[in-house]
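Only one protein chain is missing from this complex, and each of the others stays in its spot.
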Amino acid sequence: MDWVFTDDRPIWQQLSQQLTRRILTGVYPPGSKLPPVRELAAQAGVNPNTMQRALAQLEQSGLAEANRTAGRLVTEDLQAIERARREQARQIIADYLRAMEELGYSFDQAAALLKEE
Amino acid sequence: MLWKLLKYDFRSMWKSFALIWPAALVLALINHFTLPYDEGVTQSNELLAIITIMAFTAVLFAMFVAVMIFVVQRFYKGLLGDEGYLMHTLPVRSWQLVASKLICAVVTALVSLAVIFLACLLMVPIRWGQVLRIAFFQDLWEGLLSNPDAMLYLLEFLLLTVTALLLFVTMTYLSMSIGHLFHRRIIMSVAAFIFLDVLGTVYVDVLDQLMVWDELFNAAPHAAFWGVFGVMLLPALLFAAGTVWILSHRLNLE
Partner (left out) sequence: MSEMLIESWGLCKSYGRKAALSGVDLSVGRGRIVGLLGPNGSGKTTLIKLLCGLLQPTAGRLAVAGQEIGPETKALISYLPDRMYFAGWMRAVDLLDLFRDFYPDFDYEKAVAMCHSLGVEPGHRLKTMSKGTKEKVQLALVMARKAQLYLLDEPIAGVDPAARDFILHTILTNYNEEGTVLISTHLIADIEKVLDEAIFLKEGKVMLHETVDNIREREGKSVDALFRDIFRAQPLEGGAF
């Protein structure tokens, strides 16, 4: 999975979103150890401070927890992961609806089209 | 820190002269065998002798040019050119940078003089078998003992040589440093050199007016030597100080 950044938002937000996606898709499974900040930053080609901020955001949303001895672990709380998955799904749906609205479809039409496909 | 700087300046000296110094000595040795010192040398050797002596002269001339270029280049390129980006960002003081270049330049010139001296010894047909006898050194030693002045003269002569070199090199350095202050650096460096040279002539003239050197030399030759020494060392020190001041207060590498 490549790290891709857009111009419109702070990089740390995009990083934290892409880290979340990696957790949801199992690249970093529940309970596994996340790579150290510096390594992650080098991987993504970003500033370590920015990566640190993204990871802090991840901790805040309960997807990761700092462990004094083992570094940073992905949470084992499956409910938290499920919540995050739902949150991402909601966002994708919102994006879809907004795009359809621009094309002139109503909410019901958009939903019907989705089912048809 | 000065020692560390010298280490690299001497490395660069060695890279520049590692070929030409031995070449001069080897050619001198060849000339030792080809030059027609004795009447009985056959005609066929004449051409060879001319070629070898010309080669030797050419190498000496090349060495002279190499020393001049070395003195100018190591300072100009090393401190005022692109290499200056490295040297001036080292955690050292400007006087150490200048001192290192200066010492290296003087030593280079001295070694070159020594090489020439040695080459001449190698070239002329001294019968080393006769010279290298205990008796010879005994004579030499006794001669020196009975005439202790000779050693002192030799020392003074060496000291004067070093001082003259110091004076010349510092004058070159200051000229380049002054040239560096202007937009057209090379022209202004040359102009500064000429100006300093004129200044030097005036300085010597004034001293001539003030003192009667001939009489001093006759009356107290050693004192006169030290006088000349001081007369040369003073401007050398001023030139060096001026160079350091410009490098530490007016450096503008562009």
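Couple of notes before you dig in:
Order of writing sets the labels: A and B. Residues in every chain begin at 1.
The rule is short, and it goes like this: a residue touches a chain if its C-beta (ideal position, glycine included) is under 8 Å from a C-beta of that chain, and two chains touch if they have at least 3 such contacts.
Remember, predicted model here, so these are calculated numbers, not experimental data.
In the full complex, chain A makes contact with the omitted chain through residues 5, 7-12, 38, 41-42, 44-50, 53. Residue positions on chain B in contact with the hidden chain: 1, 4, 7-8, 11-12, 15-16, 77-78, 82-86, 88-93, 183, 249-254, in rising order.
One rule holds for everything that comes next: only the chains that are shown with their structure count from here on.
With centres set at the average Cα position, the gap from chain A to chain B is 73 Å.
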